[in-house]
Structure formats: structure tokens, C-alpha cells
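Note sheet for the following structure.
As you look at this complex, bear in mind that one protein chain is not there, while each of the others sits in place.
Chain lettering (A and B) follows the sequence in which the chains are written, and residue indices restart at 1 in each chain.
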């Protein structure tokens, strides 16, 4: 795939000056919209996860007319519901030396120096308000006997700053946002459209002015127009078919926006989570995460000897290799995700993996149970242990869990400026859907933080500055007709192929290819192979897919086929991005660029930039680079030893 | 995995299609109806009415059982007790005051109880118009709970008969003129074993009704929490058993000749 290098870009919205003051200064400089005008301004928010749910509720509270969309039957079911471990905040309630600056620093370092300083600092500042907001909404965070909030530690940090609600933090936070949203629906400020999937963006007069959606129940294609559009549609990890994402997670919304002019930032940055339940068979439809918080008390090990077939209980202590503790004495089992994942891959490649196919390592709680007692362990992780038992049929209290890395999160996404606005004016992107504040690797418990920071606090301020110029008048009908035509055309094409393979089978094949060639370890050779194979596969898909039924009514196979079609295009861009970035950084590990002891080796001289890809049609994508300058942290080789 | 398909091999009861009627978006709370009108208008309010009226009936049953047991003290004691019921408070109060008050209360309680039972049963069948094709397997083991509705009807029929029998004497061999004791002994004469059988059956039904009803009333009034639930359930079972035994003792004693 050919690409060209375009003009470099610059985020013009981030104010200069001392980093602590930048967000305040931006807030102050952002223009306000008077209450009477707010009622005349319509904002579309696609997605009801932590980012979209909190944004729609807050915009509704502010008095805008909001239209909210999600593909599930209720906003409460957005994928954020599945987040387990917790949410970071620089509250320093423990007095263990945490501060906004330290959270800022940990996040920049954890992201392997590929994130913007200004954004990350703002995130750390706002993190504090999120906890206040959530508690006031009734989110039942874990508490100590004194009645105050409890925290725990997460990978990549040496302080305890992660607030949690047992193993269901995402659920509780999302329900808080969902309830705020439902309150606004009752108040009439938010109009909710469930079971509606966004299939295209309407751009008119150079501005994002609406969306084309399909009512998944009736099959009708609808147009919704507005003064601004917010995408909060989550991550695209499902390009790998097997991931910890919910089955419906897709790239369609952001991919369609990308095709209409929004740049795509760092598509190749994906996070592989080290603690997931290993694959058990070919029919497998998704992978299940075991929260990272388990690494607080569980110890990771494999047998010292390759091919050791003994039951874990029969392997004596001195024949076990607690490899994370051995390799990274300072952080031990709590090293960041990318490092833990690759370490697991390495020991499995050495033939020391356990379980079916040798693709697994042990996560052992025997010590913790001995130290704290079974009851205490059950209290902390009971629901996770139960989930493990449900899926594997094994009892993790008596036998160590088997875990293996799996695709979990995508740091890449639509490029946005400091105001969270994409390169299409009036199109804002929040939550996991944007290329976000995590650089090349996201620390645990930071996605919830970012989604809620965007939705409750950042977007509601910055979008006002844009809307102060509105209302933007009538939308050119030709632009609507063009988008509508594109959508109905695609649906028609999918239905008319009537081939011999299902969309799922193509998705599975694409996913396998991406996992092998653009997964935990990437090589030039592999990526080139992928770039050859993906277009072939896509062509075959469009010539041979079988989608039953018609365009009317609920047609889940049609929904799936549409999503798979977009994954093909995205996969190609991911591989291209991975191929062009010949350094290793964070979750992006190029085998050609590693230190002597196998750690990711960055190439700051050539790659300290955000890769923002413009859709170039047949001419191929155009790469715009946004340079990353560090004023407050020094770029160093990340070390967790 | 492969699969073969048979179309329409099994057909479940065709559902009466439920009306697809969407309730309107609720208004934010505040300024709602309060007081009894609101209370009687909601399912929860009606349930409370059922619980309170049920409680009145239970209190009556306890008194009634104790009174009945006086028969073991002999004809004199029992007839005196029956007379006392009619004359208590005289001359300060007119005759039959206690009895009339009880009767009014009972009638009111029965009417309210039935009204709420019928209202809730109708709502329930409207809310569940379609049955499952697979026989629903009850998980809570609530056999007793499921006897409440038809059990209640049996009890009602029994009470009608019972009043005609022992209060008005219409279906009693000795008629209305006899003493309560005589009516009782005649009514449960071994030759009329089916009367006794009917009483025993009805009392058993009452027992089942109370087995569930007693703790259910506490739950309805919001008085059950945590471990108390077990205790309460046990107490309900024990009280129901005591009532059943207490009531059954009398007809059985007459029939086997202990009381003549």
C-alpha cells in the first residue's frame, strides 16, 4: 500500500504557559453560549459508554438539545460496563506521595513518551473531579471501615491511586452516567435512540452536521442533523476478532468519519492485556479478561523446564520461574501491560507455556490465600474467580489460573486537538474512539478516567467554544442525499453478493491474520505479508460473502457484515502504520527494534510524533506528523527493573 | 458441529399478542399524588391493603381458635362463652356489640382482601399473557405461594358454608334454635363424616395460606431484612401449624367421640 507524506500538523488549541495553568486558561478563553441559544443548538452524541453517556447527560444539563445513539437496546449496556479493575485519580487520599504531577508523569512514561504533555496533565487534573462526581451520584466505590474510600495499586504505578468497586468498576461508573443520562431523557433535554447504528457522517459546508443511522429494529435508514457531532463509539480491538471487547464493538462510526476527512491517529497502537483466559477452542467467540488488579496478589509463573507436563501443584517451588519478579524486581508482577504481555509470550515461545497448546502462564493465588486467608481473597476478587470458574470449569482457589495475553484496548483512534475536535470542524471525538492521551500504551485504570474526563468535564467546555458560532443554518440536501446513497448502496451490495461464506468466517480469518502479523510482535516481513493478504481477503469478502435476509427488520447478520467490511479497511491502515513506524514503543513492538535484553527500543530522533493519517482514496493515505515536544518530562528508556 | 432442521415440529400455545404499547417517558418526580388515593392505585399499595386486611383476618382466626378450644371444657363453658360474646359490655353497650364490631371488621377485611387479590391477579395475567412452552421449573420451591389464589377461593367457599352451618344453623341438623354446643356436636357427628372432612380440608387450606401469607405480609410491609427472613419463615410455618392443629382438634374430637 502506498502512502504519501503530507504537511505536518500542529495542535493549535493547547495554550502555552506553565502546564498547570493550561487547562484553566483554555477554559477561560473558551467562549460561552448563552442559555437561550443553547436551546436552539442540537448536538448528536453517538455512543453511550462512559464517554458518550457522561457527555450527553452533561450537555443536556447545560441546556443543549441532545440526540443520543447506541446500538444496544439500552444505553446502560455500552461496553464500558465490562471494565473491571478501577479508575485512577490523583487524590492522594493515602498520603503515599501521589500528586497530579506524579499521575501525569506515570501516564506519560507508561505511554512510552508518545502522548501529549498538555493533554495528559489536564487528564490528571480532572481525575480528581471525576471521583467527586461519581461519589455524589451514588457510585458505590469500595470503602474502608472508617467510611472513607479505599484504593488499590495498578500496573505501572508505585502508589495506590486506583479507586474501585469490587471487580465491577466500569459497571458502577457507567450506571452512574447512565442514570444521569436517563434523568436528562426524562427532563426532555436528551432524545435517546437505542438500537440505532451510525453508518455515516454528514459533512456539509465543511462542517460535521449529522449522521446517517440504521434503525436496527425496523431496518429504516434515518438522517439526523445537528450543529455538532460527537463520536464516543469506543475502541476497535475487534478487528482481531478475538478480543476482550464486547461482540458489537466496531470501527464503523470512526471509519466512516475517517473516510469523510477526519484523520486517524496512531492506528497501530493496540494494547494486549496480559491477564486473559486462554483460548479453549476454534468456536471461541471472544476472550475474557481477568482484571489486572489480580496481579496485586497473584504471582505469575511458569515451569523452569520446557515441556513440563506436571500438574501445577506437583511442581516444587524451586522448579518454578516467577519470571516477572525475576526480570523486573522493582515492579515485579505489577509491570505495565505491554511488558507483562510480551514476557508471557516469550516464555511461551521458549516452550514453557502451560495448558492446551502451551499458550498460557499461571497466575497463582496460593501465597495470597495463605497470607490473607481465603475469605479475604474471595472478598476482593470473588466475582473474578467465579467468572474464571464458569468459563474454564477449574477452581482458581485450589489450582492456579491459566492466563494469556489478548487484545484489549486501542490507543489509536481519530486524531483530535486539545479541544477534542477532529480535523472535520464540528466533529468531536471522545473516549476510546479518539487517539487519546495514552500514547503508545495505556496504563490500567486510565481509560475510565479518560472517558469520564472527556465526557463530564472537557468536551462540555470546549464544544461550547465551537457552538458559540452556531446555529449553523440549513444543511445542503445534496450532501445528505450523497451520504444516504452511500449507505444504502453498501447495504444493497452486501445483501446482493449471496456467496458461500459468512461474514463471521471472514472476520475470524482477518482476525487471525492480524493477531499473527500485527499483534504482540511485529516484523517488516510479517506486515508486508499482511498488507498483501488483506486486500485479497477483502476482495474475496465482497465477492463471496453471504448475508441472509433483507434490509428490513432486525437482521443481525447484516449488522455484522457491515462491521466486518470496515474492519478490512482499518486493518490495512493499522498494518501500514505499524510498518512505517520502524521503532518499538509501548504496545507497538517491532522485533527489529529492541534492546539487548529484549525491551522495546524507541527511536526518538525519528519517531517522536503522532502519526495522523488522512484518507486519500485511491491515491493511498497521506501521513501527517504531529511532533511531540516534552518540556516537563525527559524522555528516557522506560525501565521497570 | 452440524445441524438439521425440522420446521414446525413442535408448536407451543400460540400467544395472544401482547399490545405493543409504550408507556410515555416519565416526568421527573415531584408533585406526585400522595395519600390513600395513590396508595390504592399502585400494585404496592394494593399489596399493603392485602397484608393489613390479611392480618386482621389472622387475628380473628387466633381468637376464634382459642374460643373453639373451650369446647374441651364442657358444654357449659362453651355455651357461656358463646353467650358472653353476645352480652359482653352490657349494659353499658347494647347487646352483640363485640360481635357486630367483629363482624363489620371481618366483612370489611374480607372485601378489601378479595378486592386486592382480584386486582393483583388480573394485573398478573395481563402482564404474563403468554405461557412458556417448557413447563416452568419453579426455582424458589414456592408451591405454597402458588396456592394463594385458588386456596383463597376455597377458603371463601368454606366460610360461606361454615356460616350457614354453625352461625345461622341453616344447614345444621339441629337448626338455629339449638345451643352452639349442640350444633357443634350434631354438625360433626360421625355420620356426617364428610362435613368433618370438608372442614379439615378447608383448615388445611387456611394453613397453607398462612404458611406463605404470614411472612409475606411482613415482606409486603417492608419489615423483613437479612437473617430475619429465615426466622420469620420458620415462625410462619410454626404458627400455621398451630392454627391448623387447634382448629382441626375440635371437629375431629367430636367425630371420634371425645366431645359428645
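Keep this in mind: a contact is a pair of C-beta atoms (placed from the backbone, for glycine too) under 8 Å apart; a residue touches a chain by one contact, two chains touch by 3 or more.
We adopt the following convention: contacts and distances are computed from a predicted model.
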| field | Missing subunit (named according to UniProt) among the choices "Sarcosine oxidase subunit delta", "3-isopropylmalate dehydratase large subunit", "FMN reductase" or "Succinate dehydrogenase iron-sulfur subunit" | value | "Succinate dehydrogenase iron-sulfur subunit"
| task | Would you indicate which residue among B:46, B:113 or B:183 is in contact with the undisplayed chain? | result | B:46
| Contact residue for the chain not shown (choose from A:9, A:159 or A:246) | A:246
| message | One chain isn't shown here. Among A:152, A:286, A:529 or A:625, which residue touches it? | response | A:286
| remark: Considering the complete complex, of A:179, A:346 or A:523, the missing chain is touched by A:179
| message | Give me the chain A residues in contact with the hidden chain, please. | response | 54, 57-58, 61, 72-77, 79, 81-82, 91, 93, 129, 131-138, 140-149, 165-166, 168, 171-172, 175, 178-180, 182-183, 185-186, 192, 194, 217, 246-248, 280-281, 283-286, 288-289, 386-387, 390-391, 393, 456-457, 460, 500, 502, 504-505, 546-549, 553-554, 556-557
| note | Residues of chain B touching the missing chain are 1-12, 14-15, 17-30, 32, 34-35, 38-39, 41-48, 120, 123-124, 126-140, 142, 145-146, 148, 212, 215-216, 218-226, 229
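Criterion: only the chains that are shown with their structure count from here on.
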| remark: Here the gap between chain A and chain B, centre to centre from mean Cα coordinates and rounded to Å, is 59
